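A single protein chain has been omitted; all remaining protein chains appear in their positions.
Showing chain A:
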Amino acid sequence: MLSSSTSTAAILDASRLPLPLSRPFLFRPGASSACLAERRMRPLTEEETRALFERLSKYIGENIKLLVDRPDGTYCFRLHNERVYYVSEKILKLATSIAREKLVSLGTCFGKFTKSQKFRLHITALDYLAPYAKYKIWVKPGAEQSFLYGNHVLKSGLGRITENTNQYQGVVVYSMSDIPLGFGVAAKSTQECRKLDPMAIVVFHQADIGEYVRHEETLT
(Lines give C-alpha, C1' and ligand atoms only; values in the text may rest on other atoms or scores of the structure.)
Protein backbone atom coordinates (compact mmCIF):
# COMPACT_ATOMS: atom_id res chain seq x y z
CA MET A 1 0.00 0.00 0.00
CA LEU A 2 3.00 2.26 0.32
CA SER A 3 2.82 4.47 -2.69
CA SER A 4 5.67 6.81 -3.38
CA SER A 5 9.24 5.90 -4.14
CA THR A 6 11.82 5.86 -1.37
CA SER A 7 13.77 8.78 -2.75
CA THR A 8 10.82 11.15 -2.50
CA ALA A 9 10.08 9.94 0.95
CA ALA A 10 13.67 10.52 1.96
CA ILE A 11 13.58 14.09 0.77
CA LEU A 12 10.39 14.73 2.59
CA ASP A 13 11.70 13.19 5.76
CA ALA A 14 14.72 15.41 5.48
CA SER A 15 12.44 18.40 5.23
CA ARG A 16 11.11 17.63 8.69
CA LEU A 17 14.54 18.33 10.13
CA PRO A 18 14.76 21.77 11.71
CA LEU A 19 16.55 23.20 8.68
CA PRO A 20 13.73 24.64 6.64
CA LEU A 21 15.78 27.52 5.25
CA SER A 22 18.11 25.21 3.42
CA ARG A 23 15.14 23.92 1.42
CA PRO A 24 12.94 26.95 0.93
CA PHE A 25 11.06 25.35 -1.98
CA LEU A 26 9.61 22.75 0.33
CA PHE A 27 8.61 25.29 2.91
CA ARG A 28 5.17 26.81 2.64
CA PRO A 29 4.64 29.90 4.75
CA GLY A 30 2.02 29.28 7.35
CA ALA A 31 2.11 25.52 6.94
CA SER A 32 3.24 23.23 9.68
CA SER A 33 5.69 20.45 8.99
CA ALA A 34 2.80 18.00 9.21
CA CYS A 35 1.15 19.77 6.30
CA LEU A 36 4.30 19.46 4.28
CA ALA A 37 4.07 15.73 4.55
CA GLU A 38 0.47 15.82 3.39
CA ARG A 39 1.39 17.20 0.01
CA ARG A 40 2.86 13.86 -0.86
CA MET A 41 0.44 11.24 -2.12
CA ARG A 42 0.00 8.76 0.73
CA PRO A 43 -2.53 6.42 2.28
CA LEU A 44 -4.87 7.91 4.87
CA THR A 45 -3.92 7.86 8.51
CA GLU A 46 -6.14 6.26 11.13
CA GLU A 47 -7.95 9.50 12.04
CA GLU A 48 -8.38 10.54 8.48
CA THR A 49 -9.88 7.20 7.55
CA ARG A 50 -12.27 7.47 10.48
CA ALA A 51 -13.31 11.00 9.47
CA LEU A 52 -13.86 9.92 5.89
CA PHE A 53 -15.82 6.81 6.72
CA GLU A 54 -17.97 8.63 9.27
CA ARG A 55 -18.91 11.12 6.64
CA LEU A 56 -19.55 8.48 3.97
CA SER A 57 -21.63 6.34 6.31
CA LYS A 58 -24.07 9.22 6.75
CA TYR A 59 -25.08 8.67 3.15
CA ILE A 60 -24.44 5.05 2.32
CA GLY A 61 -24.36 3.41 5.78
CA GLU A 62 -22.72 0.02 5.90
CA ASN A 63 -22.42 -0.03 2.08
CA ILE A 64 -18.95 1.44 2.58
CA LYS A 65 -17.57 -2.05 2.62
CA LEU A 66 -18.77 -2.48 -0.96
CA LEU A 67 -16.49 0.40 -1.89
CA VAL A 68 -13.49 -1.12 -0.16
CA ASP A 69 -13.92 -4.76 -1.11
CA ARG A 70 -14.68 -4.79 -4.77
CA PRO A 71 -14.81 -7.86 -6.95
CA ASP A 72 -13.16 -6.11 -9.91
CA GLY A 73 -9.81 -5.34 -8.33
CA THR A 74 -8.34 -3.64 -5.31
CA TYR A 75 -9.41 -0.07 -4.74
CA CYS A 76 -7.99 2.25 -2.15
CA PHE A 77 -8.14 5.78 -0.84
CA ARG A 78 -5.16 8.07 -1.31
CA LEU A 79 -4.49 11.53 0.00
CA HIS A 80 -2.95 13.98 -2.43
CA ASN A 81 -2.91 17.75 -1.96
CA GLU A 82 -5.29 17.30 1.00
CA ARG A 83 -7.80 15.67 -1.32
CA VAL A 84 -8.94 12.11 -1.01
CA TYR A 85 -8.90 10.10 -4.21
CA TYR A 86 -10.56 6.74 -4.65
CA VAL A 87 -8.52 4.82 -7.12
CA SER A 88 -7.74 1.34 -8.38
CA GLU A 89 -4.36 -0.14 -7.48
CA LYS A 90 -3.42 -0.47 -11.13
CA ILE A 91 -3.94 3.19 -11.82
CA LEU A 92 -2.22 4.07 -8.58
CA LYS A 93 0.87 2.32 -9.85
CA LEU A 94 0.81 4.45 -12.97
CA ALA A 95 0.41 7.58 -10.89
CA THR A 96 3.45 6.85 -8.76
CA SER A 97 5.70 7.65 -11.72
CA ILE A 98 4.26 11.15 -11.90
CA ALA A 99 6.03 13.74 -9.80
CA ARG A 100 4.02 15.07 -6.89
CA GLU A 101 3.73 18.63 -8.13
CA LYS A 102 2.85 17.49 -11.65
CA LEU A 103 0.07 15.16 -10.56
CA VAL A 104 -3.28 16.91 -10.82
CA SER A 105 -5.82 14.20 -10.24
CA LEU A 106 -6.22 10.45 -10.28
CA GLY A 107 -9.24 8.21 -10.21
CA THR A 108 -12.17 9.88 -8.51
CA CYS A 109 -11.90 12.70 -6.02
CA PHE A 110 -14.16 12.10 -3.00
CA GLY A 111 -13.55 15.30 -1.13
CA LYS A 112 -10.99 17.14 0.90
CA PHE A 113 -9.81 17.67 4.42
CA THR A 114 -10.40 21.16 5.70
CA LYS A 115 -7.79 23.04 7.69
CA SER A 116 -9.50 21.87 10.85
CA GLN A 117 -9.08 18.27 9.68
CA LYS A 118 -12.77 17.74 9.01
CA PHE A 119 -13.70 15.87 5.88
CA ARG A 120 -15.89 17.53 3.29
CA LEU A 121 -17.49 15.52 0.50
CA HIS A 122 -17.35 16.95 -3.02
CA ILE A 123 -19.94 16.57 -5.72
CA THR A 124 -17.48 14.38 -7.63
CA ALA A 125 -18.19 11.61 -5.10
CA LEU A 126 -21.81 11.47 -6.23
CA ASP A 127 -21.10 8.64 -8.68
CA TYR A 128 -20.27 6.41 -5.72
CA LEU A 129 -22.83 7.78 -3.27
CA ALA A 130 -25.88 7.54 -5.51
CA PRO A 131 -25.90 3.78 -6.20
CA TYR A 132 -25.42 2.88 -2.53
CA ALA A 133 -27.50 5.62 -0.95
CA LYS A 134 -29.81 4.47 1.82
CA TYR A 135 -31.99 7.55 2.00
CA LYS A 136 -33.10 9.40 -1.06
CA ILE A 137 -35.43 12.18 -1.96
CA TRP A 138 -36.84 13.01 -5.37
CA VAL A 139 -37.52 16.60 -6.39
CA LYS A 140 -40.25 17.72 -8.76
CA PRO A 141 -39.18 18.93 -12.23
CA GLY A 142 -40.00 22.51 -11.29
CA ALA A 143 -37.69 22.44 -8.29
CA GLU A 144 -34.83 20.74 -10.13
CA GLN A 145 -33.56 24.02 -11.46
CA SER A 146 -33.63 25.69 -8.08
CA PHE A 147 -31.65 22.88 -6.46
CA LEU A 148 -29.10 22.90 -9.30
CA TYR A 149 -28.50 26.58 -8.61
CA GLY A 150 -27.46 25.73 -5.07
CA ASN A 151 -30.69 26.30 -3.15
CA HIS A 152 -32.20 24.12 -0.45
CA VAL A 153 -35.08 21.84 -1.34
CA LEU A 154 -38.43 23.18 -0.17
CA LYS A 155 -41.48 21.21 0.74
CA SER A 156 -43.21 22.47 -2.41
CA GLY A 157 -40.52 20.85 -4.57
CA LEU A 158 -40.50 17.56 -2.72
CA GLY A 159 -41.66 14.72 -4.96
CA ARG A 160 -40.90 11.62 -2.92
CA ILE A 161 -38.85 10.75 0.12
CA THR A 162 -37.61 7.47 1.58
CA GLU A 163 -39.70 6.25 4.48
CA ASN A 164 -38.35 6.67 8.01
CA THR A 165 -35.69 9.20 7.10
CA ASN A 166 -34.48 10.78 10.30
CA GLN A 167 -33.78 14.42 10.85
CA TYR A 168 -30.23 15.43 9.84
CA GLN A 169 -29.78 12.21 7.92
CA GLY A 170 -27.58 12.49 4.81
CA VAL A 171 -29.71 12.05 1.69
CA VAL A 172 -29.03 11.87 -2.04
CA VAL A 173 -31.25 14.09 -4.15
CA TYR A 174 -32.70 12.67 -7.37
CA SER A 175 -34.79 14.15 -10.13
CA MET A 176 -38.11 12.46 -10.86
CA SER A 177 -36.46 10.75 -13.84
CA ASP A 178 -33.95 9.18 -11.41
CA ILE A 179 -30.94 11.28 -12.31
CA PRO A 180 -28.84 11.94 -9.21
CA LEU A 181 -28.63 15.70 -8.77
CA GLY A 182 -26.63 16.04 -5.58
CA PHE A 183 -26.78 15.40 -1.88
CA GLY A 184 -27.65 17.14 1.33
CA VAL A 185 -29.01 16.69 4.83
CA ALA A 186 -32.65 16.11 5.68
CA ALA A 187 -33.96 19.12 7.60
CA LYS A 188 -36.94 17.22 8.89
CA SER A 189 -37.84 13.59 9.34
CA THR A 190 -40.27 11.93 6.94
CA GLN A 191 -43.06 12.16 9.52
CA GLU A 192 -42.57 15.87 10.04
CA CYS A 193 -42.42 16.49 6.31
CA ARG A 194 -46.05 15.40 5.92
CA LYS A 195 -47.45 18.35 7.84
CA LEU A 196 -45.02 21.00 6.77
CA ASP A 197 -45.52 24.45 5.36
CA PRO A 198 -44.93 24.46 1.54
CA MET A 199 -42.13 27.00 1.84
CA ALA A 200 -40.31 25.18 4.62
CA ILE A 201 -36.93 23.63 3.90
CA VAL A 202 -36.89 19.86 3.62
CA VAL A 203 -33.27 19.22 2.61
CA PHE A 204 -30.28 21.41 3.32
CA HIS A 205 -28.17 21.72 0.21
CA GLN A 206 -24.61 20.40 0.43
CA ALA A 207 -23.50 19.73 -3.13
CA ASP A 208 -25.20 19.57 -6.52
CA ILE A 209 -24.12 18.79 -10.06
CA GLY A 210 -24.61 22.41 -11.04
CA GLU A 211 -21.22 22.96 -9.46
CA TYR A 212 -19.63 21.37 -12.52
CA VAL A 213 -20.59 24.55 -14.31
CA ARG A 214 -20.67 27.04 -11.44
CA HIS A 215 -17.41 26.17 -9.70
CA GLU A 216 -15.34 24.38 -12.29
CA GLU A 217 -12.16 25.98 -10.92
CA THR A 218 -12.66 24.78 -7.35
CA LEU A 219 -14.29 21.49 -8.13
CA THR A 220 -11.74 19.22 -6.52
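Here are a few things to note about the model shown:
Rule of thumb we're sticking to: contacts are C-beta pairs under 8 Å (C-beta built on N, C-alpha and C of every residue); 3 or more make two chains touch, one makes a residue touch a chain; residues count from 1.
We adopt the following convention: contacts and distances are computed from a predicted model.
Between the listed names "Acetyl-CoA acyltransferase 1", "Probable 28S rRNA (Cytosine(4447)-C(5))-methyltransferase isoform X1", "Vacuolar-sorting protein SNF8" or "YALI0E26543p", the UniProt record for the complex's undisplayed chain reads "Probable 28S rRNA (Cytosine(4447)-C(5))-methyltransferase isoform X1". The residue touching the chain not shown here, chosen from A:D69, A:E163 or A:E217, is A:E217. Within the complete assembly, A:S105 is the residue of A:N63, A:S105 or A:S156 that touches the hidden chain.
Note on the undisplayed chain: of the listed residues A:T49, A:N63 or A:S88, the one touching it is A:S88. Contacts to the hidden chain, counted on chain A, fall at residues 87-88, 90-91, 94-95, 97-99, 102-109, 124, 127, 144, 148, 175, 177, 179-181, 209-210, 212-213, 216-217, 219-220.
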